[in-house]
Structures are given as structure tokens and as C-alpha cells.
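Pasting a structure here, questions to come.
Note that one protein chain of the assembly has been removed; the remaining protein chains are unaltered in position.
And now, subunit A:
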Amino acid sequence: MKLPINELKKYVSVKHSNKELVEIFLSLGFEGELIDDGIIDLEITPNRGDCACVLGLAREYAAKTDQKINFPQLANNAQYNNKAQIKEIYIQDTRACPRYTGAVINGVKVKSSSPTLQARIKSFGMDPINNVVDITNLVMMEQGIPMHSFDFDLIKGNKMTIREAKEGETLMTLDKKINHLVSGVMVIEDAGGLMDLAGIMGGERSSIKATSTKILLQAAVFDRKIIRQTAKLLDKNTEASYRYERGIDAEKTKEAIEMAIKLLKNECSQIKIVEKIDINNLSKEKKIIEFNAGKVKKLLGIKIDQKFIEKKFNSLGIKKINGKYKAPSWRHDLLIEEDLIEEIARMFDLTKIKPQQFTKTNLNCRSINKSYYQKLKIKNRLIEQGFTEILSYTFISDRDFGWLNLDKQKMLTPIKAVSKEFNYLRPSLLVGMLKVFSQNRWCYSDGMKLFEIGSVFYLKEMSHIAIASYTLNDIAQYTKEKNKIIFVDDSHSLYRQYNLKKAFYFLEMDLSIFPKNINHNIQRLNLTNDFNNVSDFPPMIRDIAIVVDGKISSDIIMTEIKKADKSIKLVEQFDEFTSSKFEVGKKSLAYHLIFDNKKRTMAKEESDRALGKIIEKLKNKFQAKLRE
């Protein structure tokens, strides 16, 4: 919602700078940013339809700054007929259209709006069309009441009927689109057929033309659910449907008509009011909210002064009636005590609420769900044994499925997935693992010992574990049934598809039967400190082996290597031994070094330079000797 600050000033006195205003609206729950020329673009949460207009936002600002709203009062002579005289208005279901307010006006001259009106329309980010349409749009942006204007002479016969559409009916709307209607959609009909898609968009036939002189201005109330359903069924979302869906202020339709008439008089002074209509079937039932001030402290944990609460309720239009409270007609979101407490918290400012000690109590509920710790224990063990954990997508493509040779009837399928790769939920962890082997073809063989624990879906959800390696010995120890180990080589249908360079071994089983290590204590994890973003281009791998003093820790050496050049992404040790061939007290260390470049595939020459730097550093710092 674009809020021009000049429009805000019509309702309240603005005492803050534009920047401060953005902060104030943020504290009230409306995130926004200042766009050009004193306009704030505000995000309105779905529960606050009342704030999709200047008036609503002005009310918020007024309540926050303890002001009263300047809202134009209805003129005394605002006479409205509760039964239309010159053309009957028949409402089939008053729950769907509880109120119909309108005015028939003669002597209108349709033309471009005055520069002032055009500027106002533009400040809301809308395009000026003609004076009549601009006025209905402006009233909607100001007061939040969607309006529509009809060419009265183009309404055929002497009756308008507001009713539910029938399956198969069609209607051409203002956007020149033919809408194929279904039941559940609301329309307005005259003797010539359908003429309006109620609450969404007017029909083309009865719309304002350059020649129109007599018009019907409409400010009706339509049921929120019906409009939401219609917008969804017809995939037609408009500024009007947006406001109806969220609930408009049903008690202020006359005010909207009056504002429109006043604006129209400025644009064409010759107009004459033929008739004003207000068919009002709004339910008289008032929602009363119980409110106990003690609950504020109980829920928020802070004491808020009773006077502050009363003052803010009053300025928000929340009325006190016999010790209980009634929400104003524009606030459809205030239903229970907690809703009122939220109002207090918003007005008080959430950032002023201070943390309150929350002590640990022994609630002893760990026993109810051990799955988390069981998984961590298995991960502990696999990591110790050199396996690296992967996490892959829950979905597989149609092609992947084709190669897996499984029963389609048992597969679980997402309905209308956005991505083409998401045809099925994964029935096993194999495809994910294959992709990782494919993705990391550059990686040295001893670095590709991998595992994944995750849900798979075949008739139902199951928790599985998969382990894989280029070497059979790495995984053979985890099962007695050696025939469960799959050898993924070029005879496997997925091997070539994923362009693998080398066959690997793969074992998958239900997590519950994975061998447990009972004596093992659970090891909790810490966060590492450093991270370097990885290039989208392939890396260059270089191995080095050095001989150093046996007392120097390999960790220190690895840290130094990492610091030597920013192209180095990863250092992994793969060997450590002593030998009689070395001087006494010396050991050999060997590392895989992985280099990459953000902008291109890492060239060998580039890695030579970085490697040179590293070797130089190791020589100087640790008296390391390169081992051939």
C-alpha cells in the first residue's frame, strides 16, 4: 500500500520526518520504505485490511501519537432511500451482500481529471483514466471502500439483481476478458444479462463511456469469503477484491458516497443528484470482548499502566461497554482478549519489553522422543570412521524413477510441483548419493566416503541410512548381508546418466537396523568459525607431502597452509608416518590441497603459484622438507 504523506496529513497532523514515520509504522507492524516524493510503500499483513487505505493508517498514527482523526462528517441533508425509487435493486441473498449504498447522478461530463486529482491518483501508483473512475479509485485509496461507477443509461430494464452466478454463464469485464462463471461467484444482472462481477470488477457493457452523462455510483458491502472464493475461482485479483477479502468497514459506505460526490462536484460543477440509496441489512449483533487488565501482565510479563491502556483503547476506537469492550466496525481482527493485549503491546512498543529470566526446570520429557540422539550417535561413529555427511533433496525426477525399477503404485507423488525435477518423493537415498558422486568427480578417492540419514517414501515415510565409498572395505563392516551392497558401475542404468568417472559401493538400510555402538558416549557438536564461499567452477587438486619435526601438530600446519593464499579452499590430511629413512624425530605428513577461482576454472599455473607460496611458508616456519 502506497501511502502519500500529503494524504496522511489530511487526517492527522504529522509531527515526524519521513524517516521517523517509517520507523513508527514499523513499530506498529507495518514494514515500509520511503520511495520518492514523500511516499511510503507499506506492507499490510493479511489481518489488517482496515489499513489498506490512508484513513486506516492515519488512525494508527493518531493512536500512536495521541491525536484525534479529522474525519469528514456526513452532511445533515444526506438523505438516503432504503428502497431504490428509479430502478429496483434486488438482493437475492443479504448475507452475500448485506449492504448496498449508491447514488444516481445526472449531468456528468466524462473527461480527464483536473491536474490536482491526477496528481493524487498518481501518488498512489495508479494511472489516471477519467474523472469518474479516478474519483472512485481515490475514495477506495482514502477510505478503503471499493467503489464502482455504472453508466446508468446502459443498465437495461428497471431492475438490478445481485445474485449467485450459474454454471456456464459468461461475462465480459472491463479488462475486455470473457469470464466463464461457476456457482459460488456473485454477479449483478439487468434485463440485458450479466453486467457486473460483484466485488471484483465491473462489466464492460455498463461501464463509464466518454458519452456517459447519468451514472450510478456504488459502494456496496460483499461477503469476504465469497469474494475470496470468486477471486480464486476466476484467478482475478483486483484492488477491490483485495479489500473485500480482508473485510471493509461496512458502516462507512455513505461516507464513501459523500466523498465521491464532493470530489465529482469539483470536477464537474453541473451535476445533479437524482437519488441516494442505502439498502442496509447489516447484522446488529455486536461482538463484545471480555478483557481483564491483569491478563496483560500475565501474558506480556510487564506491568502497563491502566491509564495508558484506557487511553490507547479509546484512540483506537475500542469502546468500553459495561466493563467489557467492543471493537470498532473497521477492525475485523479484534475478537478475543489476546487481540486487545496485542493492541496494547503495539502501542507500548514491543522493543521496550525487557527480557525476564527463564530458568531451567527439570521437565523430564527427554524419554518421549529419542530419535534425535540416536541419529546423532550414529553420525558420531561414522564421522570418526572418516565418512562425510551429505543431505540431499527429497524429490526425484521422472527419469530417475524410470531407472530405479520400482513399482509406480507405491510411489508418493507431489501434486502440481513447481519444478520438473520434483515428480516423486525419493523412494531411496540412491539418486541423491549418485548426484553427489557426480558433482564431486574432481575429488580424490579417499575423500568420497559419504553417508546420508533421511526420510524416504515408498507407500509410507521411512527413516533410512545410506553409506557409500569407492572402496568396498569401507562399508562392508556395516552389514552381514553382503548382497545388500550395490556396486554402481557402468552396467548400472544411472551410472552413465550421472556421468560418473568411477564405480562406487552403496549400502542402504532402515535406520533402525543399522549396527549400534552401545559403549559409545554421545558427542555433542560445536560450530566451526571460518568459511570460504565455494566457486561455481571446478577446483584444482594438488597433493603435497612434507617431512617435519615430529612434535609439530598437523593442525597447526593445516591452519598455516589455509592462510597462505586465498585461492585455497580446503586442506585435508591423508597420511602421517615415521620412517627410519628420515632424521631422528621427524615425521611425514601428506595433504590434499583444493584450490579454486571465483571467476573461472582454476588453471594449473595458478595453483603452481599458490603452491609455491605454501611450500615457501612451510620451509620458513617449520623447516619442512618437501618429500618427493
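Operating definition for what follows: a contact is a pair of C-beta atoms (placed from the backbone, for glycine too) under 8 Å apart; a residue touches a chain by one contact, two chains touch by 3 or more; residues count from 1.
Keep this in mind: contacts and distances are computed from a predicted model.
Looking at the choices "3-isopropylmalate dehydratase", "TRAP transporter small permease protein", "phenylalanine--tRNA ligase" or "Ion-translocating oxidoreductase complex subunit D", the name in the UniProt record of the chain not drawn here is "phenylalanine--tRNA ligase".
Checked against the hidden chain, the listed residues A:27, A:397 or A:497 yield one contact partner: A:27. Contact with the omitted chain, checked across A:37, A:66, A:88 or A:461, is made by A:461.
Only one residue from A:357, A:473, A:521 or A:620 touches the chain missing from this view: A:357. Touch with the chain that is not drawn comes from one residue among A:20, A:33, A:127 or A:384, which is A:384.
In the full complex, the hidden chain is touched by subunit A at residues 26-29, 31, 45-48, 225, 228-229, 232, 298-302, 336, 338-339, 341-342, 345-346, 350-351, 353-363, 365-366, 368-369, 371-373, 376, 379, 382-395, 409-419, 422, 425, 435-436, 439-440, 443, 446-449, 454-455, 457, 459-461, 524-528, 530-535, 539, 569-570, 572-577, 594, 596.
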